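Notes follow once the structure below has been shown.
A single protein chain has been omitted from the complex, and every remaining protein chain is retained in its original position.
Which chain is which? They are A, B, C, D and E, in the order written, and residues in each are numbered from 1.
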Amino acid sequence: MRLNNRPNNEIRPISFELGFLKHHKSSVLMSLGETKVLAVVSSENRVPAHRYEIGGWLSAEYNMMPGATFPRKPRAISKLRNDGRSVEISRLIGRSLRQAVDINAIGPRTLSIDCDVISADAGTRSACITAGYMALVLHVAELLKSNQIKMKTMEDIILRPVAAVSLGVINDQILCDLDYQEDFKADTDCNLVASNNNQIIEFQSTAEQKPLNQNLLVEMLGVGQHAITQLLDLQKKTLLKAGIVLHH
Amino acid sequence: MRLNNRPNNEIRPISFELGFLKHHKSSVLMSLGETKVLAVVSSENRVPAHRYEIGGWLSAEYNMMPGATFPRKPRAISKLRNDGRSVEISRLIGRSLRQAVDINAIGPRTLSIDCDVISADAGTRSACITAGYMALVLHVAELLKSNQIKMKTMEDIILRPVAAVSLGVINDQILCDLDYQEDFKADTDCNLVASNNNQIIEFQSTAEQKPLNQNLLVEMLGVGQHAITQLLDLQKKTLLKAGIVLHH
Amino acid sequence: MRLNNRPNNEIRPISFELGFLKHHKSSVLMSLGETKVLAVVSSENRVPAHRYEIGGWLSAEYNMMPGATFPRKPRAISKLRNDGRSVEISRLIGRSLRQAVDINAIGPRTLSIDCDVISADAGTRSACITAGYMALVLHVAELLKSNQIKMKTMEDIILRPVAAVSLGVINDQILCDLDYQEDFKADTDCNLVASNNNQIIEFQSTAEQKPLNQNLLVEMLGVGQHAITQLLDLQKKTLLKAGIVLHH
Amino acid sequence: MRLNNRPNNEIRPISFELGFLKHHKSSVLMSLGETKVLAVVSSENRVPAHRYEIGGWLSAEYNMMPGATFPRKPRAISKLRNDGRSVEISRLIGRSLRQAVDINAIGPRTLSIDCDVISADAGTRSACITAGYMALVLHVAELLKSNQIKMKTMEDIILRPVAAVSLGVINDQILCDLDYQEDFKADTDCNLVASNNNQIIEFQSTAEQKPLNQNLLVEMLGVGQHAITQLLDLQKKTLLKAGIVLHH
Amino acid sequence: MRLNNRPNNEIRPISFELGFLKHHKSSVLMSLGETKVLAVVSSENRVPAHRYEIGGWLSAEYNMMPGATFPRKPRAISKLRNDGRSVEISRLIGRSLRQAVDINAIGPRTLSIDCDVISADAGTRSACITAGYMALVLHVAELLKSNQIKMKTMEDIILRPVAAVSLGVINDQILCDLDYQEDFKADTDCNLVASNNNQIIEFQSTAEQKPLNQNLLVEMLGVGQHAITQLLDLQKKTLLKAGIVLHH
Partner (left out) sequence: MRLNNRPNNEIRPISFELGFLKHHKSSVLMSLGETKVLAVVSSENRVPAHRYEIGGWLSAEYNMMPGATFPRKPRAISKLRNDGRSVEISRLIGRSLRQAVDINAIGPRTLSIDCDVISADAGTRSACITAGYMALVLHVAELLKSNQIKMKTMEDIILRPVAAVSLGVINDQILCDLDYQEDFKADTDCNLVASNNNQIIEFQSTAEQKPLNQNLLVEMLGVGQHAITQLLDLQKKTLLKAGIVLHH
């Protein structure tokens, strides 16, 4: 039995707080059950070398704050290196959100997605992608409104919505959006990043306790697609309330 | 004229949210006008070499989150070093809060004060000290309650309350608790860390645009003492609501 | 048409050179077409903190040598950090090969898998996993033979074989084991790490140019499973020639 | 009783050796009792980003040499980071000496103040500021003489003299310029950086053993101002002997 | 008696494999007995500051791979610093090969010599210089052939051949090209880098167990010169087979 009798295929309660930071309208505080992440999008007028004279770029940084876990997580700077997990997740978020935006259409500009986990109860990487997409849309709306990007519509820049959900297998049961107590026990750990129309952006399935067979993997994908549909719907409604309409 | 007609000797509206983090009861989210800081206290059962077989230790880490300012502040790890300002403030917070606690009475244990600035509108270091003291009291209460520290009372460990306020001089006028717009224009920048009975823990006065004369410095100290009294009162009331009584 | 008329579902020519290094019998030089990787397994009598008094550990380091690509790849030390891609792949290799071995049965010992890419023509991460498994088996055989691990059989320690293959989609065609020219053009990039009986250890599918639909993903998985079967067979035969029989 | 019957308000014997280094005329070796510091000023034709097209900059680096203390102090590079104390003092020296010079009048040039403590017997930060001012004057004189700065007088660039002294409280007695034995026992640790006419540049008072009351703080400031007057006089005479006259 | 009855003044069997890497024709895999090194030369169109508007530059990086020794050698990045020995050898290789090439004649270009030790049985630094010279010649031939350097001959750029050999003294006996077992026991450790006509490029003699007298040093130099002649001859023949003729 899951906490609060949550059905296996259901995601935890979600809330978004748009414009959470004084200095960044494109900031989103997202709660996913007890998990809280802050996603902020900002931009700089420069691009990495491999994008010179081609277009813009988008990259992400994922960070777990010291108090997000128990015991306290030491800061990256105290060891002079990012832990491997944070590096891996930063790359996943960057890859995923580059699918949301036409980086050739934004000019010589790098969009930075800062994802800080304030409180962790599993599902932090999916939450960061889901909240990051929201902040990205807010930021592009600002760039258009302030004429920093000219002669384009939202749909020229935002190619498709993006959301993510975690999945897992415990005793051959598929669970959607695991909390920490569940995640800890799972045989397989999985993340689905997807868009509308069941388009898959990234799908990762990792054996934790034991390998997985193919049928369960395909079934898990179906459960994930169902959750993504709900997340996309929630994102759309929240943006609509903030006055942003996206036609996809 | 200050924003919202605030009198020169008045601090901005303050709120505290105790137990903000799932994994750390001794976490305090403090708002000071538009400034928001998160202070978390945790402890480890080890001490630095200079405290072996003597007692415990307390240290602090101050960090500005990337979205706290505009433009975005790059993370320390991206340059492989903490910026000097953060190092300086971390040390100030540590020194100040070591005056609040009897580190010889806590056993071989290091208390870590994590101060993360979520949104910055000046006064962040004072806010971190003021909120850090609250989190420290919460943490000591937990250590006592869970018998991790035995046979002691709160007053054995918490020696005195500590709060801090920033002050500044603009055109020979003394201002209390400056916001960023004011801070930017100030000739002198000052911070007072103090306890009850006008006990001074740390007083720093720094010429920014031009030197200060002694009379203004002494006057500024008086304005600061007045603000500290209000802050200590607010801390006491807030802790009382959380069920914690301290007899000093 | 693929280079040398290679069919879409076929892997490139493979060779293994066991015991390539004077000082490490458990070293394997693997060629996969023009890709060459060197995998070496060694062990140390200590474990990370989270494994104290529980058992052993296994971790991997993936490194691209400066001359493996054109232009030359600067060394990690010259920037004082590992590039994110190497960190991500190191973690993938470690996770994958921890599924091959019972880390609770090897005593308080860390197995290090060093994977150095000497020459890169795509598929380097899969090659490292495939060759790493071989080196791991050689190393465990040595540990048993030299009585560093006592009273165990190969099958007690080696839980299952592990191999990996890369897959991709170009113009809705599924290709197996892409070379660099193909990889560069692929819409989707995928890696399958699997064991016998179609057991899936890790499956990652990443949109590069555009998202993928679910049918192609499932089809890709099938192509991958087919290639894995061939790789496992090749591993088994090669180990047999070296006098090592594994009953799974 | 202080060492050598020194009165409480008296500074230790001071000597300056100007032009101590072959390659830098603007180098000053200062002895303050047993404390020895070397201050060197040099300049580079570039400025940090926040000063582009505005003017010059001045920054300082404070470093304790390995043999300055017992036991030996490990070098910063051996831990890949500056210790917090050195960072804090570097910033204090930089802030203090930026009050001595009109950084808008020196052109796009950064003045570097290198302060190395050769031997430490407390008071090193004050000595570095006091000696650093001397080296700064020597350097500006050189820049004018060699026409690297044109059409300016010494007084255009050097705004005011700067000196610093440490103060402390032991058993409610105020001591001026403490040596290490005294510093170690002090309840309060204080530093005053000031100019002529009792202008205060930086005043820091830090509780070490216990908080301070306001009366002692004000009294301490008076003792400090007295010492500063002597230091400024000594600086002026020493520069005069070196042929440099400053009309303030 | 040496291994395989090798006479004291004889070098171990040598083989060169030119063009070992797919992406770098100027790569040389050299075996010297059981020692295996890979030398790769590549170039970049930029130079360090001290060569601006003067000419090109050449630098080298020496690296021992983790599996080259037993026990495994941790990677430089794991300690965030190169070990001192590697730094020292990198500098030796760079200095030595800068004598082979007219860096004023190659344009604003930096030649990078990457030397990776795959398997170490002593003599690695000499092998890297000897193999590095070969790779350097191959690279210059390419630069000329592809017209990246124009209007020059091989002899304009390659000033002289360079080879290196290690020497040692055990019980007052001079040995040439020591293997690890011999190196370990040697009283004196020596390296000779030289060109044709007995021209000495670098000669280093280091007491390991005890100091050396001058007669032995001079005698050792003679033995080294003899070995260098053989190495230069071997280099020349190998390059000739690859179609490269050098008239010195």
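We adopt the following convention: contacts are C-beta pairs under 8 Å (C-beta built on N, C-alpha and C of every residue); 3 or more make two chains touch, one makes a residue touch a chain.
Since we're looking at a predicted model, the values are computed, not measured.
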Where the complex has a chain not shown, which of D:Ala76, D:Met154 or D:Ile170 is the residue touching it?
-> D:Ala76
Considering the complete complex, of D:Ala68, D:Leu92 or D:Val223, the missing chain is touched by D:Ala68
In the complete complex, which positions of chain E touch the hidden chain?
-> 80-82, 84-85, 87-88, 90-91, 95, 99, 160, 194-195, 198-207, 210-214, 217-218, 221, 225
Since one chain has been left out of the picture, which residues of chain D touch it in the full complex?
-> 21-24, 27, 34, 38, 40, 42, 44, 61, 63, 65-72, 75-77, 80-82, 112, 114, 116, 118-121
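The working rule: only the chains that are shown with their structure count from here on.
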Centroid-based (C-alpha) most distant chain relative to chain D | C
With centres defined as CA means, the chain nearest the overall centre is A
Distance in whole angstrom between the CA centres of chain C and chain D is 59
Of all residues in chain A, which are in touch with two or more distinct other chains?
-> 80-82
Is the way these chains touch best called a line, a ring, a star, complete, or other?
-> line
